[in-house]
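Missing here is one protein chain; the remaining ones are kept as they sit in the complex.
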Amino acid sequence: MLTFVQQLLNGLTIGSFYAFVALGYSLVYAILKLINFAHGDLFGLGAYLGYTVFVYAAGVIGSRFGLWGLLPAGFVAAALGTAGAGLLIERVAYRPIYPIGRLPAVVSALGMAIFLSNFIMAVWGPRYLAYQEAFIPTGFWQIGGFRIRVLQVLILVSSLVLLFVLYYVVEKTTFGAAVRAVALDRETAALMGIDFLKVIRFAFSVGPALGAIAGVFVGMYYRQINFTMGWVYGLKAFTATILGGIGNIPGAMVGGILLGILEALAAGYISAAWKDVFVFAALMLMLVFRPTGLLGEKVAEKV
Amino acid sequence: MRDGIILETQGITKRFRGLVAVDRFDIAIRERTIHSLIGPNGAGKTTVFNVITGIYQPEEGKVLFQGRVLNGLKPHEILALGIARTFQNPRLFRNMTCLENAMAGGHAHGRAGFWSSVLGLPHQRREERAIREGAEEWLRRLNLWHFRHELARNIPYGCQKLLELARALAAQPKVLLLDEPTCGLNESEKETMMAFIGDLPKQGFTVLLVEHNMNVVMGLSDLITVMNYGKKIAEGTPAEIYNDPVVIEAYLGRGEERAVAGG
Partner (left out) sequence: MRWLKRWDWLSGRPLLFGAILGFLLSFPFWGSRYWVDVGFYVGLYALLGLGLNVILGEVGLFNLGHAAFWAIGAYTTAILNVRFGVPTLALLPISALVAAGCAWLVSSPIIHLRGDYLCIVTIALGEIVRLVLINNPGGFTGGPNGIVGIARPSLLGHPIRTSTDFYFLVWAVVALCALALRQVQRSRIGRAWNYIREDEIAAEAMGVDVRALKLLAFVLGAALAGIAGNIFAAKMRMVSPDSFTFMESCLIFCIVLLGGMGSIPGTILGAALVVLFPEVFRPVAQYRLLFFGLALAATMYFRPGGLWPRRRALAAFAKEGER
(Lines give C-alpha, C1' and ligand atoms only; values in the text may rest on other atoms or scores of the structure.)
Protein backbone atom coordinates (compact mmCIF):
# COMPACT_ATOMS: atom_id res chain seq x y z
CA MET A 1 0.00 0.00 0.00
CA LEU A 2 2.76 2.36 0.96
CA THR A 3 4.72 1.78 -2.19
CA PHE A 4 1.49 2.06 -4.16
CA VAL A 5 0.75 5.53 -2.79
CA GLN A 6 4.36 6.53 -3.22
CA GLN A 7 4.38 5.30 -6.83
CA LEU A 8 1.08 7.03 -7.47
CA LEU A 9 2.55 10.29 -6.24
CA ASN A 10 5.63 9.82 -8.40
CA GLY A 11 3.39 8.96 -11.31
CA LEU A 12 1.35 12.12 -10.80
CA THR A 13 4.50 14.20 -10.77
CA ILE A 14 5.97 12.69 -13.90
CA GLY A 15 2.52 12.81 -15.43
CA SER A 16 2.36 16.56 -14.91
CA PHE A 17 5.59 16.94 -16.87
CA TYR A 18 4.11 14.97 -19.71
CA ALA A 19 0.87 16.90 -19.50
CA PHE A 20 2.74 20.21 -19.76
CA VAL A 21 4.68 19.13 -22.81
CA ALA A 22 1.70 17.32 -24.35
CA LEU A 23 -0.26 20.57 -24.35
CA GLY A 24 2.27 22.14 -26.67
CA TYR A 25 1.95 19.31 -29.17
CA SER A 26 -1.80 19.35 -28.93
CA LEU A 27 -2.18 23.08 -29.44
CA VAL A 28 -0.02 23.11 -32.54
CA TYR A 29 -1.57 19.96 -33.91
CA ALA A 30 -5.07 21.28 -33.38
CA ILE A 31 -4.30 24.37 -35.42
CA LEU A 32 -1.84 23.26 -38.07
CA LYS A 33 -2.34 19.48 -38.14
CA LEU A 34 1.41 19.31 -37.82
CA ILE A 35 3.42 17.30 -35.33
CA ASN A 36 5.85 19.87 -34.04
CA PHE A 37 8.81 17.55 -33.61
CA ALA A 38 10.88 20.45 -32.32
CA HIS A 39 8.60 20.87 -29.31
CA GLY A 40 10.43 18.30 -27.20
CA ASP A 41 13.67 20.17 -27.78
CA LEU A 42 12.04 23.47 -26.90
CA PHE A 43 11.25 21.84 -23.57
CA GLY A 44 14.94 20.91 -23.30
CA LEU A 45 15.90 24.49 -24.16
CA GLY A 46 13.65 25.68 -21.33
CA ALA A 47 15.46 23.47 -18.86
CA TYR A 48 18.81 24.91 -19.98
CA LEU A 49 17.62 28.52 -19.91
CA GLY A 50 16.29 28.00 -16.39
CA TYR A 51 19.59 26.50 -15.37
CA THR A 52 21.51 29.43 -16.79
CA VAL A 53 19.35 32.02 -15.07
CA PHE A 54 19.66 30.18 -11.76
CA VAL A 55 23.41 30.03 -12.05
CA TYR A 56 23.95 33.64 -13.06
CA ALA A 57 21.17 35.21 -11.00
CA ALA A 58 21.88 33.26 -7.85
CA GLY A 59 24.28 35.97 -6.70
CA VAL A 60 22.10 38.93 -7.60
CA ILE A 61 18.56 37.77 -6.89
CA GLY A 62 19.15 34.74 -4.72
CA SER A 63 21.29 36.59 -2.21
CA ARG A 64 18.75 39.37 -1.82
CA PHE A 65 15.38 37.56 -2.07
CA GLY A 66 16.34 33.97 -1.26
CA LEU A 67 15.18 30.84 -3.04
CA TRP A 68 11.56 31.98 -3.40
CA GLY A 69 12.73 35.08 -5.18
CA LEU A 70 15.06 33.16 -7.44
CA LEU A 71 12.51 30.56 -8.55
CA PRO A 72 10.00 32.90 -10.24
CA ALA A 73 12.84 34.69 -11.99
CA GLY A 74 14.11 31.40 -13.40
CA PHE A 75 10.70 30.20 -14.51
CA VAL A 76 9.70 33.48 -16.11
CA ALA A 77 12.98 33.83 -17.96
CA ALA A 78 12.88 30.24 -19.20
CA ALA A 79 9.26 30.56 -20.29
CA LEU A 80 9.82 33.85 -22.09
CA GLY A 81 13.01 32.73 -23.78
CA THR A 82 11.50 29.49 -24.97
CA ALA A 83 8.34 31.17 -26.16
CA GLY A 84 10.56 33.47 -28.20
CA ALA A 85 12.38 30.49 -29.66
CA GLY A 86 9.05 28.83 -30.46
CA LEU A 87 7.83 31.93 -32.30
CA LEU A 88 11.10 32.22 -34.17
CA ILE A 89 10.98 28.61 -35.32
CA GLU A 90 7.42 29.04 -36.46
CA ARG A 91 8.34 32.15 -38.40
CA VAL A 92 11.41 30.81 -40.19
CA ALA A 93 10.84 27.07 -40.51
CA TYR A 94 7.09 26.44 -40.53
CA ARG A 95 5.24 29.45 -41.85
CA PRO A 96 6.98 29.44 -45.24
CA ILE A 97 6.64 25.67 -45.57
CA TYR A 98 3.26 24.54 -44.34
CA PRO A 99 1.35 26.00 -47.28
CA ILE A 100 3.47 23.73 -49.50
CA GLY A 101 2.33 20.50 -47.93
CA ARG A 102 2.32 18.44 -44.83
CA LEU A 103 5.25 16.16 -45.60
CA PRO A 104 7.70 18.98 -46.25
CA ALA A 105 6.47 20.54 -43.01
CA VAL A 106 7.14 17.31 -41.12
CA VAL A 107 10.67 17.18 -42.52
CA SER A 108 11.21 20.81 -41.62
CA ALA A 109 10.00 20.06 -38.09
CA LEU A 110 12.42 17.15 -37.85
CA GLY A 111 15.16 19.44 -39.12
CA MET A 112 14.35 21.98 -36.42
CA ALA A 113 14.40 19.25 -33.77
CA ILE A 114 17.85 18.16 -34.91
CA PHE A 115 18.97 21.77 -35.07
CA LEU A 116 17.74 22.66 -31.59
CA SER A 117 19.18 19.69 -29.76
CA ASN A 118 22.52 20.26 -31.44
CA PHE A 119 22.30 23.94 -30.72
CA ILE A 120 21.87 23.12 -27.03
CA MET A 121 24.82 20.76 -27.22
CA ALA A 122 26.97 23.37 -28.93
CA VAL A 123 26.17 26.05 -26.35
CA TRP A 124 26.06 24.07 -23.10
CA GLY A 125 28.12 21.02 -24.00
CA PRO A 126 27.26 17.36 -24.36
CA ARG A 127 27.61 16.39 -20.70
CA TYR A 128 24.99 16.31 -17.96
CA LEU A 129 24.58 19.55 -16.06
CA ALA A 130 23.53 19.45 -12.42
CA TYR A 131 20.79 21.63 -10.97
CA GLN A 132 22.35 22.58 -7.66
CA GLU A 133 20.69 22.23 -4.23
CA ALA A 134 20.68 25.97 -3.91
CA PHE A 135 18.05 26.31 -6.66
CA ILE A 136 15.75 23.59 -5.42
CA PRO A 137 13.17 23.59 -2.66
CA THR A 138 14.33 20.61 -0.65
CA GLY A 139 11.83 20.52 2.21
CA PHE A 140 9.34 17.73 2.74
CA TRP A 141 6.47 16.71 4.96
CA GLN A 142 6.46 13.36 6.70
CA ILE A 143 2.89 12.08 6.84
CA GLY A 144 2.53 8.64 8.36
CA GLY A 145 4.93 6.32 6.60
CA PHE A 146 5.67 8.34 3.50
CA ARG A 147 7.06 11.70 2.66
CA ILE A 148 5.76 14.39 0.36
CA ARG A 149 8.35 16.73 -1.04
CA VAL A 150 7.62 20.43 -1.22
CA LEU A 151 8.82 20.31 -4.81
CA GLN A 152 6.24 17.67 -5.70
CA VAL A 153 3.46 19.77 -4.25
CA LEU A 154 4.78 22.79 -6.09
CA ILE A 155 4.80 20.84 -9.36
CA LEU A 156 1.32 19.44 -8.90
CA VAL A 157 -0.25 22.71 -7.78
CA SER A 158 1.34 24.80 -10.48
CA SER A 159 0.43 22.29 -13.16
CA LEU A 160 -3.17 22.23 -12.01
CA VAL A 161 -3.35 26.02 -11.91
CA LEU A 162 -1.67 26.59 -15.27
CA LEU A 163 -3.62 23.88 -17.01
CA PHE A 164 -6.83 25.25 -15.59
CA VAL A 165 -5.96 28.74 -16.79
CA LEU A 166 -5.22 27.43 -20.27
CA TYR A 167 -8.42 25.42 -20.28
CA TYR A 168 -10.37 28.49 -19.23
CA VAL A 169 -8.77 30.63 -21.92
CA VAL A 170 -9.44 28.14 -24.68
CA GLU A 171 -12.91 27.03 -23.64
CA LYS A 172 -14.46 30.14 -22.14
CA THR A 173 -13.04 33.29 -23.68
CA THR A 174 -13.70 34.90 -27.05
CA PHE A 175 -10.11 34.41 -28.06
CA GLY A 176 -10.41 30.76 -27.11
CA ALA A 177 -13.43 30.47 -29.37
CA ALA A 178 -11.29 31.79 -32.20
CA VAL A 179 -8.66 29.17 -31.45
CA ARG A 180 -11.25 26.43 -31.48
CA ALA A 181 -12.78 27.73 -34.68
CA VAL A 182 -9.41 27.64 -36.43
CA ALA A 183 -8.85 24.13 -35.11
CA LEU A 184 -12.18 23.01 -36.48
CA ASP A 185 -11.93 24.52 -39.94
CA ARG A 186 -9.30 27.00 -40.93
CA GLU A 187 -10.90 28.27 -44.14
CA THR A 188 -14.26 28.98 -42.55
CA ALA A 189 -12.58 30.63 -39.58
CA ALA A 190 -10.64 32.87 -41.96
CA LEU A 191 -13.87 33.80 -43.73
CA MET A 192 -15.33 34.78 -40.38
CA GLY A 193 -12.50 37.24 -39.96
CA ILE A 194 -10.46 35.35 -37.39
CA ASP A 195 -6.83 36.36 -37.36
CA PHE A 196 -5.07 33.10 -38.10
CA LEU A 197 -1.63 34.46 -37.34
CA LYS A 198 -2.71 35.54 -33.88
CA VAL A 199 -3.92 32.04 -33.13
CA ILE A 200 -0.67 30.58 -34.45
CA ARG A 201 1.37 32.93 -32.32
CA PHE A 202 -0.67 31.90 -29.32
CA ALA A 203 0.02 28.22 -29.95
CA PHE A 204 3.71 28.70 -30.63
CA SER A 205 4.31 30.88 -27.56
CA VAL A 206 2.08 29.32 -24.91
CA GLY A 207 3.01 25.73 -25.83
CA PRO A 208 6.79 26.26 -25.60
CA ALA A 209 6.38 28.41 -22.45
CA LEU A 210 4.54 25.60 -20.69
CA GLY A 211 7.15 23.17 -21.99
CA ALA A 212 9.91 25.36 -20.55
CA ILE A 213 8.26 25.39 -17.13
CA ALA A 214 8.11 21.61 -17.26
CA GLY A 215 11.76 21.57 -18.31
CA VAL A 216 12.83 23.57 -15.26
CA PHE A 217 10.75 21.34 -13.02
CA VAL A 218 12.34 18.24 -14.53
CA GLY A 219 15.75 19.72 -13.84
CA MET A 220 14.80 20.32 -10.23
CA TYR A 221 13.16 16.96 -9.79
CA TYR A 222 15.94 14.83 -11.24
CA ARG A 223 18.66 17.41 -10.53
CA GLN A 224 20.32 16.93 -13.87
CA ILE A 225 19.69 17.84 -17.49
CA ASN A 226 21.11 16.71 -20.80
CA PHE A 227 20.73 17.85 -24.38
CA THR A 228 18.94 14.61 -25.33
CA MET A 229 16.21 15.08 -22.73
CA GLY A 230 13.98 16.87 -25.22
CA TRP A 231 13.69 13.81 -27.39
CA VAL A 232 12.97 11.42 -24.49
CA TYR A 233 10.28 13.59 -22.92
CA GLY A 234 8.99 14.74 -26.28
CA LEU A 235 8.22 11.20 -27.35
CA LYS A 236 6.52 10.36 -24.06
CA ALA A 237 4.55 13.56 -24.13
CA PHE A 238 3.48 12.88 -27.66
CA THR A 239 2.31 9.47 -26.55
CA ALA A 240 0.30 11.21 -23.86
CA THR A 241 -1.20 13.49 -26.47
CA ILE A 242 -2.37 10.53 -28.50
CA LEU A 243 -3.67 8.73 -25.40
CA GLY A 244 -5.84 11.69 -24.53
CA GLY A 245 -6.91 12.47 -28.07
CA ILE A 246 -4.78 14.74 -30.21
CA GLY A 247 -5.84 18.37 -30.47
CA ASN A 248 -7.84 18.18 -27.27
CA ILE A 249 -6.71 20.15 -24.21
CA PRO A 250 -8.33 18.21 -21.36
CA GLY A 251 -7.28 15.10 -23.30
CA ALA A 252 -3.62 16.12 -23.22
CA MET A 253 -3.80 16.63 -19.45
CA VAL A 254 -5.57 13.37 -18.78
CA GLY A 255 -3.26 11.52 -21.17
CA GLY A 256 -0.16 12.96 -19.50
CA ILE A 257 -1.24 12.10 -15.97
CA LEU A 258 -2.36 8.62 -16.99
CA LEU A 259 0.88 7.95 -18.78
CA GLY A 260 2.88 9.09 -15.76
CA ILE A 261 0.93 6.81 -13.45
CA LEU A 262 1.12 3.88 -15.85
CA GLU A 263 4.86 4.35 -16.11
CA ALA A 264 5.41 4.66 -12.36
CA LEU A 265 3.31 1.60 -11.61
CA ALA A 266 5.03 -0.41 -14.34
CA ALA A 267 8.38 0.64 -12.93
CA GLY A 268 7.35 -0.18 -9.38
CA TYR A 269 5.60 -3.46 -9.92
CA ILE A 270 6.96 -4.96 -13.12
CA SER A 271 10.40 -3.71 -14.01
CA ALA A 272 12.04 -0.35 -14.45
CA ALA A 273 13.93 -1.55 -17.51
CA TRP A 274 10.74 -2.61 -19.28
CA LYS A 275 8.54 0.32 -18.30
CA ASP A 276 8.98 2.18 -21.57
CA VAL A 277 8.15 -0.93 -23.51
CA PHE A 278 4.84 -1.00 -21.66
CA VAL A 279 4.24 2.65 -22.32
CA PHE A 280 4.79 2.28 -26.05
CA ALA A 281 2.83 -0.94 -26.20
CA ALA A 282 -0.04 0.88 -24.49
CA LEU A 283 0.22 3.56 -27.13
CA MET A 284 0.04 1.03 -29.94
CA LEU A 285 -2.93 -0.76 -28.42
CA MET A 286 -4.66 2.55 -27.95
CA LEU A 287 -4.19 3.47 -31.58
CA VAL A 288 -5.36 0.11 -32.80
CA PHE A 289 -8.51 0.01 -30.71
CA ARG A 290 -9.39 3.65 -30.17
CA PRO A 291 -7.42 5.84 -32.54
CA THR A 292 -9.22 9.01 -31.50
CA GLY A 293 -7.87 8.76 -27.95
CA LEU A 294 -9.65 8.52 -24.63
CA LEU A 295 -11.49 11.82 -24.88
CA GLY A 296 -11.72 12.10 -28.65
CA GLU A 297 -14.85 11.58 -30.70
CA LYS A 298 -15.08 9.25 -33.65
CA VAL A 299 -15.94 10.96 -36.90
CA ALA A 300 -16.51 9.35 -40.28
CA GLU A 301 -14.48 10.91 -43.06
CA LYS A 302 -16.64 12.79 -45.52
CA VAL A 303 -16.38 11.55 -49.07
CA MET B 1 -32.49 -11.01 -60.38
CA ARG B 2 -36.07 -9.95 -60.94
CA ASP B 3 -37.15 -8.60 -64.29
CA GLY B 4 -34.09 -6.73 -65.44
CA ILE B 5 -33.24 -5.07 -62.09
CA ILE B 6 -29.46 -5.08 -61.89
CA LEU B 7 -28.87 -3.07 -58.72
CA GLU B 8 -31.17 -2.36 -55.82
CA THR B 9 -31.12 -1.20 -52.23
CA GLN B 10 -33.63 -2.47 -49.70
CA GLY B 11 -34.35 -0.27 -46.73
CA ILE B 12 -30.81 1.06 -46.29
CA THR B 13 -30.22 3.39 -43.36
CA LYS B 14 -27.04 5.33 -42.61
CA ARG B 15 -26.62 7.55 -39.58
CA PHE B 16 -23.92 10.03 -38.66
CA ARG B 17 -24.07 10.44 -34.92
CA GLY B 18 -27.60 11.86 -34.46
CA LEU B 19 -28.26 12.65 -38.10
CA VAL B 20 -30.08 10.10 -40.25
CA ALA B 21 -28.52 10.80 -43.65
CA VAL B 22 -30.27 7.92 -45.43
CA ASP B 23 -33.51 6.60 -44.00
CA ARG B 24 -34.85 3.18 -45.06
CA PHE B 25 -34.18 3.99 -48.67
CA ASP B 26 -35.19 1.73 -51.58
CA ILE B 27 -34.17 2.10 -55.17
CA ALA B 28 -34.18 -0.43 -57.98
CA ILE B 29 -32.23 0.18 -61.16
CA ARG B 30 -33.15 -1.54 -64.38
CA GLU B 31 -30.42 -2.78 -66.65
CA ARG B 32 -29.31 -0.49 -69.50
CA THR B 33 -31.27 2.50 -68.35
CA ILE B 34 -30.39 5.88 -66.97
CA HIS B 35 -31.90 6.22 -63.55
CA SER B 36 -31.61 9.60 -61.88
CA LEU B 37 -31.51 10.30 -58.19
CA ILE B 38 -32.40 13.87 -57.36
CA GLY B 39 -33.12 15.90 -54.28
CA PRO B 40 -32.06 19.09 -52.53
CA ASN B 41 -28.56 19.50 -51.13
CA GLY B 42 -27.97 17.33 -48.09
CA ALA B 43 -30.79 14.96 -49.06
CA GLY B 44 -28.43 11.98 -48.78
CA LYS B 45 -27.70 11.20 -52.44
CA THR B 46 -23.94 10.99 -52.10
CA THR B 47 -24.36 8.91 -48.99
CA VAL B 48 -26.44 6.42 -50.98
CA PHE B 49 -23.55 6.17 -53.44
CA ASN B 50 -21.11 5.64 -50.61
CA VAL B 51 -23.24 2.87 -49.17
CA ILE B 52 -23.63 1.12 -52.52
CA THR B 53 -19.90 1.28 -53.24
CA GLY B 54 -18.95 0.00 -49.80
CA ILE B 55 -17.27 3.17 -48.53
CA TYR B 56 -19.84 3.26 -45.72
CA GLN B 57 -21.56 0.24 -44.24
CA PRO B 58 -25.32 0.75 -43.76
CA GLU B 59 -26.73 0.30 -40.26
CA GLU B 60 -29.78 -1.40 -41.71
CA GLY B 61 -30.91 -2.77 -45.04
CA LYS B 62 -29.29 -4.55 -47.95
CA VAL B 63 -27.64 -3.67 -51.21
CA LEU B 64 -28.21 -6.24 -53.97
CA PHE B 65 -26.27 -6.42 -57.22
CA GLN B 66 -27.39 -9.04 -59.72
CA GLY B 67 -29.06 -10.83 -56.84
CA ARG B 68 -25.94 -10.81 -54.73
CA VAL B 69 -25.74 -9.07 -51.35
CA LEU B 70 -22.98 -6.46 -51.29
CA ASN B 71 -23.11 -5.69 -47.57
CA GLY B 72 -19.77 -6.28 -45.89
CA LEU B 73 -17.78 -6.23 -49.13
CA LYS B 74 -14.93 -3.75 -49.47
CA PRO B 75 -15.00 -1.04 -52.13
CA HIS B 76 -12.41 -2.78 -54.27
CA GLU B 77 -14.41 -6.00 -54.26
CA ILE B 78 -17.52 -4.13 -55.29
CA LEU B 79 -15.68 -2.50 -58.17
CA ALA B 80 -14.42 -5.86 -59.31
CA LEU B 81 -18.02 -7.11 -59.41
CA GLY B 82 -18.87 -4.34 -61.86
CA ILE B 83 -19.90 -1.11 -60.11
CA ALA B 84 -17.75 1.95 -60.79
CA ARG B 85 -18.34 5.52 -59.72
CA THR B 86 -17.26 9.11 -60.05
CA PHE B 87 -17.11 11.61 -57.22
CA GLN B 88 -18.97 14.85 -56.71
CA ASN B 89 -15.67 16.70 -56.41
CA PRO B 90 -13.16 15.03 -58.69
CA ARG B 91 -10.87 12.74 -56.76
CA LEU B 92 -8.17 12.18 -59.31
CA PHE B 93 -4.67 10.97 -58.64
CA ARG B 94 -3.47 14.50 -59.02
CA ASN B 95 0.26 14.01 -59.35
CA MET B 96 -0.03 11.27 -61.92
CA THR B 97 -0.57 11.59 -65.64
CA CYS B 98 -4.03 11.40 -67.18
CA LEU B 99 -3.06 8.13 -68.81
CA GLU B 100 -2.01 6.67 -65.48
CA ASN B 101 -5.29 7.87 -64.01
CA ALA B 102 -7.30 6.16 -66.68
CA MET B 103 -5.22 3.02 -66.29
CA ALA B 104 -6.49 2.76 -62.71
CA GLY B 105 -9.66 1.38 -64.22
CA GLY B 106 -7.80 -1.63 -65.51
CA HIS B 107 -6.17 -2.41 -62.21
CA ALA B 108 -8.90 -4.67 -60.90
CA HIS B 109 -8.82 -6.77 -64.05
CA GLY B 110 -5.10 -7.41 -63.82
CA ARG B 111 -3.70 -10.49 -62.16
CA ALA B 112 0.06 -10.04 -62.36
CA GLY B 113 1.67 -10.13 -58.95
CA PHE B 114 4.82 -8.69 -57.49
CA TRP B 115 7.31 -11.22 -58.82
CA SER B 116 5.97 -11.33 -62.34
CA SER B 117 6.26 -7.54 -62.37
CA VAL B 118 9.85 -7.63 -61.14
CA LEU B 119 10.78 -10.20 -63.75
CA GLY B 120 8.62 -8.69 -66.48
CA LEU B 121 7.15 -12.05 -67.44
CA PRO B 122 5.33 -12.28 -70.79
CA HIS B 123 1.85 -12.56 -69.30
CA GLN B 124 2.52 -9.48 -67.19
CA ARG B 125 3.60 -7.50 -70.24
CA ARG B 126 0.53 -8.60 -72.15
CA GLU B 127 -1.64 -7.54 -69.29
CA GLU B 128 0.08 -4.15 -69.02
CA ARG B 129 -0.49 -3.57 -72.70
CA ALA B 130 -4.16 -4.48 -72.36
CA ILE B 131 -4.61 -2.09 -69.42
CA ARG B 132 -2.88 0.67 -71.31
CA GLU B 133 -4.85 0.17 -74.48
CA GLY B 134 -8.11 0.06 -72.56
CA ALA B 135 -7.29 3.36 -70.92
CA GLU B 136 -6.15 4.97 -74.17
CA GLU B 137 -9.39 3.95 -75.84
CA TRP B 138 -11.47 5.92 -73.33
CA LEU B 139 -9.11 8.89 -73.38
CA ARG B 140 -9.62 9.09 -77.14
CA ARG B 141 -13.37 8.78 -76.92
CA LEU B 142 -13.62 11.51 -74.31
CA ASN B 143 -11.28 13.81 -76.25
CA LEU B 144 -8.61 13.71 -73.61
CA TRP B 145 -5.98 12.15 -75.84
CA HIS B 146 -3.83 15.27 -76.08
CA PHE B 147 -3.71 15.45 -72.26
CA ARG B 148 -2.54 11.88 -71.77
CA HIS B 149 0.92 12.82 -70.53
CA GLU B 150 -0.18 15.83 -68.52
CA LEU B 151 -0.46 15.59 -64.77
CA ALA B 152 -4.11 15.34 -63.78
CA ARG B 153 -3.88 18.41 -61.58
CA ASN B 154 -2.78 20.55 -64.49
CA ILE B 155 -5.76 20.00 -66.79
CA PRO B 156 -8.90 22.20 -66.77
CA TYR B 157 -11.69 21.38 -64.33
CA GLY B 158 -14.09 20.22 -67.01
CA CYS B 159 -11.49 17.82 -68.35
CA GLN B 160 -10.89 16.53 -64.85
CA LYS B 161 -14.54 15.56 -64.64
CA LEU B 162 -14.28 13.82 -68.00
CA LEU B 163 -11.12 12.08 -66.87
CA GLU B 164 -12.89 10.72 -63.82
CA LEU B 165 -15.51 9.35 -66.15
CA ALA B 166 -12.86 7.80 -68.37
CA ARG B 167 -11.24 6.22 -65.35
CA ALA B 168 -14.53 4.70 -64.23
CA LEU B 169 -15.38 3.46 -67.73
CA ALA B 170 -11.97 1.88 -68.16
CA ALA B 171 -12.95 -0.45 -65.35
CA GLN B 172 -15.54 -1.93 -67.75
CA PRO B 173 -18.31 -1.71 -65.17
CA LYS B 174 -21.85 -2.94 -65.61
CA VAL B 175 -23.24 -0.12 -63.53
CA LEU B 176 -21.85 3.39 -63.43
CA LEU B 177 -22.68 5.73 -60.56
CA LEU B 178 -22.18 9.36 -61.55
CA ASP B 179 -22.28 11.99 -58.81
CA GLU B 180 -23.14 15.39 -60.32
CA PRO B 181 -21.11 14.95 -63.50
CA THR B 182 -22.03 18.34 -64.98
CA CYS B 183 -21.60 20.39 -61.84
CA GLY B 184 -19.10 23.16 -62.42
CA LEU B 185 -18.97 22.71 -66.20
CA ASN B 186 -19.65 25.45 -68.74
CA GLU B 187 -22.46 25.15 -71.27
CA SER B 188 -20.53 23.46 -74.05
CA GLU B 189 -18.83 21.06 -71.69
CA LYS B 190 -22.23 20.25 -70.22
CA GLU B 191 -23.55 19.37 -73.64
CA THR B 192 -20.61 17.10 -74.42
CA MET B 193 -21.05 15.37 -71.11
CA MET B 194 -24.81 14.96 -71.56
CA ALA B 195 -24.46 13.54 -75.04
CA PHE B 196 -21.87 11.14 -73.82
CA ILE B 197 -23.89 9.93 -70.85
CA GLY B 198 -27.03 9.62 -72.97
CA ASP B 199 -25.14 7.26 -75.22
CA LEU B 200 -23.98 4.92 -72.47
CA PRO B 201 -27.02 2.58 -72.24
CA LYS B 202 -26.62 1.73 -75.91
CA GLN B 203 -23.11 0.55 -75.16
CA GLY B 204 -24.41 -1.76 -72.49
CA PHE B 205 -23.87 0.38 -69.40
CA THR B 206 -26.42 1.04 -66.70
CA VAL B 207 -26.24 4.50 -65.16
CA LEU B 208 -27.33 5.82 -61.78
CA LEU B 209 -27.09 9.59 -62.05
CA VAL B 210 -27.14 12.22 -59.34
CA GLU B 211 -27.66 15.61 -60.89
CA HIS B 212 -28.96 19.04 -59.98
CA ASN B 213 -29.41 20.37 -63.47
CA MET B 214 -33.02 19.62 -64.34
CA ASN B 215 -32.46 19.96 -68.08
CA VAL B 216 -29.96 17.16 -67.89
CA VAL B 217 -32.14 15.02 -65.68
CA MET B 218 -35.35 15.47 -67.63
CA GLY B 219 -33.61 14.98 -70.95
CA LEU B 220 -31.68 11.84 -70.10
CA SER B 221 -33.54 9.84 -67.51
CA ASP B 222 -35.64 6.77 -68.04
CA LEU B 223 -36.75 6.89 -64.43
CA ILE B 224 -36.28 9.43 -61.64
CA THR B 225 -36.20 8.88 -57.89
CA VAL B 226 -36.55 11.91 -55.65
CA MET B 227 -35.24 11.92 -52.12
CA ASN B 228 -35.38 14.40 -49.28
CA TYR B 229 -34.09 14.11 -45.72
CA GLY B 230 -32.79 10.64 -46.54
CA LYS B 231 -36.18 9.31 -47.61
CA LYS B 232 -37.62 8.50 -50.99
CA ILE B 233 -40.47 10.94 -51.61
CA ALA B 234 -41.37 10.21 -55.21
CA GLU B 235 -40.49 8.06 -58.18
CA GLY B 236 -41.57 8.06 -61.79
CA THR B 237 -40.85 9.06 -65.36
CA PRO B 238 -39.58 12.58 -66.04
CA ALA B 239 -43.06 13.73 -67.00
CA GLU B 240 -44.60 12.37 -63.82
CA ILE B 241 -41.93 13.89 -61.61
CA TYR B 242 -42.08 17.25 -63.33
CA ASN B 243 -45.68 17.74 -62.24
CA ASP B 244 -45.56 16.01 -58.87
CA PRO B 245 -46.69 18.43 -56.15
CA VAL B 246 -44.64 16.60 -53.50
CA VAL B 247 -41.47 17.17 -55.48
CA ILE B 248 -42.23 20.80 -56.14
CA GLU B 249 -42.90 21.26 -52.45
CA ALA B 250 -39.59 19.64 -51.52
CA TYR B 251 -37.70 22.02 -53.77
CA LEU B 252 -39.81 25.03 -52.86
CA GLY B 253 -39.16 24.36 -49.21
CA ARG B 254 -35.51 25.04 -49.93
CA GLY B 255 -36.04 28.27 -51.87
CA GLU B 256 -33.06 28.56 -54.12
CA GLU B 257 -33.60 25.25 -55.87
CA ARG B 258 -36.88 26.40 -57.45
CA ALA B 259 -35.13 28.41 -60.09
CA VAL B 260 -33.13 25.40 -61.19
CA ALA B 261 -36.16 23.14 -61.09
CA GLY B 262 -38.11 25.56 -63.25
CA GLY B 263 -35.25 26.33 -65.63
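So that you can tell them apart, the chains are marked A and B in the order they are listed, and the count of residues begins at 1 in each.
The working rule: a contact is a pair of C-beta atoms (placed from the backbone, for glycine too) under 8 Å apart; a residue touches a chain by one contact, two chains touch by 3 or more.
These numbers come from a predicted model, not from an experiment.
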item: Chain not shown, its touching partners among those shown; value: A, B
item: Chain not shown: contacting residue from B:G110, B:G158 or B:P238; value: B:G110
item: Chain not shown: contacting residue from A:T13, A:S26, A:T82 or A:S108; value: A:S108
item: Which residue of B:Q57, B:N95 or B:N143 touches the chain not shown here; value: B:N95
item: From A:I143, A:L191 or A:V288, residue that would touch the chain that is not displayed; value: A:V288
item: For chain B, the residues touching the chain missing from this view; value: 53, 55, 74-76, 79-80, 84-85, 87, 91-97, 99-100, 103-108, 110, 112-114, 117-120, 124, 127-128, 131, 148-151, 167-168, 171
item: Contact footprint on chain A, counting only the chain that is left out; value: 29, 33, 35, 92-93, 96-97, 100-108, 110-116, 118-119, 121-122, 231, 235, 238-239, 242, 246, 273-274, 276-277, 280-281, 283-284, 287-288, 291, 301, 303
